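A protein chain is absent from this complex, but the other protein chains hold their places.
A, B and C label the chains in the order they appear, each numbered from 1.
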Amino acid sequence: MKLDEFFVTGDPLIYGADVSIALTMIGAIFVLTYFKKWKWLWTEWLTTVDHKKLGVMYIIAAVLMLFRGGVDALLMRAQLTVPDSSFLDANHYNEIFTTHGTIMIIFMAMPFLIGLINVVVPLQIGARDVAYPFLNAVSFWTFFMGAMLFNISFVIGGSPSAGWTSYVPLAGLELSPGVGQNYYLLGLQIAGIGTLLTGINFLVTILKMRVPSMKLMQMPMFTWSSLITMVIIIFAFPVLTVALALMTFDRLFGSHFFTMMDGGMPMLWANLFWIWGHPEVYIVILPAFGMFSEIISTFARKTLFGYKAMVYSMVVIAGLSFLVWVHHFFTMGAGGAVNSFFSITTMLIAVPTGVKIFNWLFTLYKGRIRFTTAMLWSLAFIPNFVIGGVTGVMLAMAAADYQYHNTYFLVAHFHYVLISGTVYACFAGLYFWYPKMFNHRLNERLGKWSFWIFVAGFNLCFFPMYFLGLAGMPRRIYTYGIGDGWMSLNVLATFGGVLMGIGFLILVYNIYYSFRYSPRETTGDPWDARTLEWSTPAPVPHYNFAHLPEAKGHDAFWIMKEEKKQGKAPEKKPYKPIHMPSYSGVPIIMSVFFFTAGFGMVFSWHWMSILGLVGVLATMVIRSFDYDKGFYVSVEEIEETEKKTTL
Amino acid sequence: MESVEYSPNTPLEYQSETGRLNILGFWIFLGAEIALFSTLFATYLVLVGRTAGGPGPEELFEISGVLIETFLLLTSSFTCGLAIHYMRNHSLKGVFLWIGVTLALGLGFLGFEIYEFVHYIHEGAALTTSAYWSGFFVLVGTHGAHVTMGIAWISLILIQLKQRGLTPDTTRKVFISSLYWHFLDVVWIFIFTAVYLYGMVM
Amino acid sequence: MSNNEQTNSHSHFPWSHLIGFGLSIVLTLLALWVGFASDFSFRTIMIIVVILALIQAAIQLLMFMHITESDSSRIQVGTILYAVFIAVAIVAGTIWVMSFGMHNMNM
Partner (left out) sequence: MKSFFALSMFLAVMVLSGCSNLTVLDPKGPVAEQQANLILFSIGFMLFIVLVVFVLFTLILVKYRERKSGPEYEPPHIEGNVFLEIVWTVIPVIILIVLAVPTVQTIFALEEAPEATSHKDPIVIHATSVDWKWVFSYPEENIETVNYLHIPEDHPILFKLASADSMGSFWIPSLGGQEYTMSGMMTELYLQADEIGEYRGRNANFTGEGFTEQVFTVTAESQEDYDEWVEEAQDAPKLTQEKYNELMLKGHTEEQTFSETHLQWVDHGMDAEYATKVRNGESTDEDESSEMDHSEMDHSEMNHDDSEKDSEEHSH
């Protein structure tokens, strides 16, 4: 392979990216060296197994990915604004929507949610850490390395360009001979390992690490939603693992699962992809539902309406989510019976979702609604998501879907649910739990600006797309003709996209601004909230709880506060030493080996993949022989810490 | 944190919180493995018959080899269970003996499987021959790779047993690896049924 | 949830293991007989052998893997049952959906 094939060349955008990546890296190295922060970085962050720090790292990575995916989006919008535009050529456009879709779903939405779950869930259930802290670090680092592997395709070797769905035969070796598709396969594979581990980790954490007094039906709704999400992850991700592996074998080792030659069956890819893919969209929506439940209840100053129904509806959604996948390829001709069956199962999901919507509305009913930024995002979710949801039901009507499929109607649907569901939730959760993570709040005034601009932009961008779809505009076209009559709506959409970009930039600025100017928290409970994470002091000590709290209901902290008001102060108990896990450098090293193996496979440099795999195995063996049992936080240290924190 | 008193009858592997958590976590991992193998089975079954004019299973499968593999694995699952039994009787010797037997049987299984694969490849049925054989080799091969991993992993645990004796940590590891081993037997039962019986009866 | 089984003293002879082993051998041979020596239709054969396989799996889970011991047994059993549901959905669903090819597809 020649060097100019190795590095992507020939495009000013790419050179720009090359330069900015190089500059960022040099800058980071310089800053770390100058301020002598390398050791700090390693001992405090890179080797951490603390769920709060891992959560923060997930969120930072996710925001970076949102930026990358967002830049992709704006490039697409720029290209589509006017007919016959030649800003991007077809290949470039194809790469961009492929990386946009993949990054947004796999490397932005999921990590953002998992990050928030990491920070919040152990605190909500009164745990001092997750069930497997070491594994948690492995999860993060494999996700991170998978994401990095996927992202460097942009400058080294070329990006995948067959869509985030990677349908074969197009994505097969014959029609996509470059390395781009390999990046897709290996990046997702490596990140997928981390996701599966997260699933097991948090399932066990939630089931087994709760404070003993908290019954299942007393868990906060975000914890419930996380629990159910983890179940979906555990059973959906292995399917993706297999599908990716099979396509990897096809491309690298000459097998014939999805090839056109020798009996391969391309349709099988679509089938396997969506067996994972549909549950995946519920993986990114259920935690969002959980967050909205917490935030709406907090700022309506009311307990959640229909708690049990909220739980059961999620259980039903999780069960159904594995029985609907064919709605993504109604047009494959599987026959009337198949299409009818999957139409009906899909439509059924509207029922439990509707139950949730109305329960939220009735949580607000008779409340005292405070319009904080977090609450604004949660409120905007309701009407916007309903639009996305009911158009989803329209898509579920197979006979009609023959007309919507692969059009902008579909693009509008999934952005409506993904953005007003998942992205709004990430922003809402970020504003809401920010003080828990960073000990100061985000500025509310900037927050509201960013909110209104983003939400207006969002509707402006994606609502017209329903009409573009009905006007016959297919997705994934890089340009259209003036005669198609799609221009005016596209101009609107682009305008909306730009507004969203501005909203996002204000959010980023807000992070900086608040870091500089927001007052530090003086209490652990800035919002007068209801669940146990708010009972921890500010800043949260690394062991979370000096005494394990007691849960007497799903608004455990609220009940504690009520009791305190009635003068029932909990008696002061003496502290006991707390057992905590040790930090470890193994997870990051193991993931670097994963990266090495993946990179080697992308380019079929077998020596490198073998080296990487041997490294992975070696780190696993080292771990197996490691009998480190963690350490105890002494009573003195606890007393010291508790004095410093404010409560 | 771990102030609970355990009855002396509670198996060692359940006597630490780590032990209980890890065993439960491993069960859940096995749930994920079921989803993984289901996907491979579904793939294989859809690809049955797509031999692209090449050889088919009915020409190549031989019942005797498959039966030997099956009985080796079934027996190893039994001896693995015995190892756990002796472990709970605090008999380190028993554990070494029966795990040793288990590993030997596992190696035997692998040997026959490798022989079988080589034979098929010789007869012109390889991963690259046709969709059907891709499905076959990846399904059966994934199981074989699991067995290989299992043997390596259990060997490492034996070393740790030697170093440390029966402690809550080592017994936990032995117990979890035994779950894994039994699970591989379960998967094999389905391979025996859906691949070999189906392929030969067809 | 009591740790009934867990606390069972294990000084007894491993009967349950032996019985499990015997059963799995018998079931395997039975499946073999159904497959090769019986004259049921192909469909009946497949149904029977799949049921036999499921019984064998249950034996492994109960008698060798002690799925019902430990204070998390309900979670363990629940996980496996849900996994079985998923397995059926994936295998049966895929075969059903992908069978459209059978009548007008080649290769």
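In this section, a residue touches a chain if its C-beta (ideal position, glycine included) is under 8 Å from a C-beta of that chain, and two chains touch if they have at least 3 such contacts.
The structure presented is a predicted model; accordingly, all values stated were derived computationally and were not measured.
> Just to verify: which one of A:Phe6, A:Phe467 or A:Tyr513 makes contact with the chain not shown?
Hidden-chain contact among the options goes to A:Phe467.
> Which candidate, A:Tyr478, A:Phe557 or A:Phe595, sits in contact with the chain we can't see?
Candidates A:Tyr478, A:Phe557 or A:Phe595; residue touching the omitted chain: A:Tyr478.
> Have a look at A:Thr47, A:Gln218, A:Thr303 or A:Ser604 and name the one touching the chain we're not showing.
Spelled out, the listed residue whose C-beta touches the missing chain is A:Thr303.
> One chain is left out of this view; which of A:Ala78, A:Val211, A:Leu252 or A:Val386 touches it in the full complex?
A:Val386
> For the chain that's not shown, point to the residue among A:Ser20, A:Gln403, A:Thr523 or A:Ser634 touching it.
Residue touching the chain left out of view: A:Gln403.
> I need the residue numbers on chain A that touch the omitted chain, in ascending order.
That gives, for chain A, the contact residues 90-91, 94, 161-163, 167-170, 174-176, 260-262, 264, 266-267, 300-303, 305-309, 329, 331-333, 335-336, 339-340, 343-344, 347-348, 350-351, 354-355, 357-359, 361-362, 364-371, 379-380, 382-384, 386-387, 390-391, 393-394, 397-407, 452, 455-456, 459-460, 463-464, 467, 469-472, 474-480, 485.
In this section, only the chains that are shown with their structure count from here on.
> Using the definition of touching given at the top, classify the network of chains in this structure as line, ring, star, complete or other.
Graph shape here is complete: every pair of chains touches.
> Write down the chain pair with more C-beta contact pairs when A-C is set against A-B.
Counting C-beta pairs in contact for A-C and A-B gives the edge to A-B.
> When the centre of a chain is set as the mean of its C-alpha atoms, what distance in Å lies between chain A and chain B?
Averaging C-alpha atoms per chain gives centres 34 Å apart.
> Counting only residues that touch at least 2 other chains, which ones in chain B make the list?
20, 24, 28, 31-32, 35, 39, 42-43, 46, 50, 52
> By residue number and range, which residues of chain A touch two or more other chains?
Those would be 207-208, 235, 239, 262-263, 265, 268, 272, 275.
> Within the complex, which stretch of chain C touches chain A?
72, 75, 82-83, 85-86, 89-90, 93-94, 96-98, 100-101, 107
> Any idea which chain A residues touch chain C in the complex?
207-208, 231, 235, 239, 262-263, 265, 267-268, 271-272, 275, 322-323, 325-326, 332-335, 338
> Quick one: in the complex, what on chain B touches chain A?
Residues 1-2, 20-22, 24-25, 28-29, 31-33, 35-36, 39-40, 42-43, 46-47, 50-52, 54, 127-132, 134-135, 137-138, 153, 156-157, 160, 169, 173.
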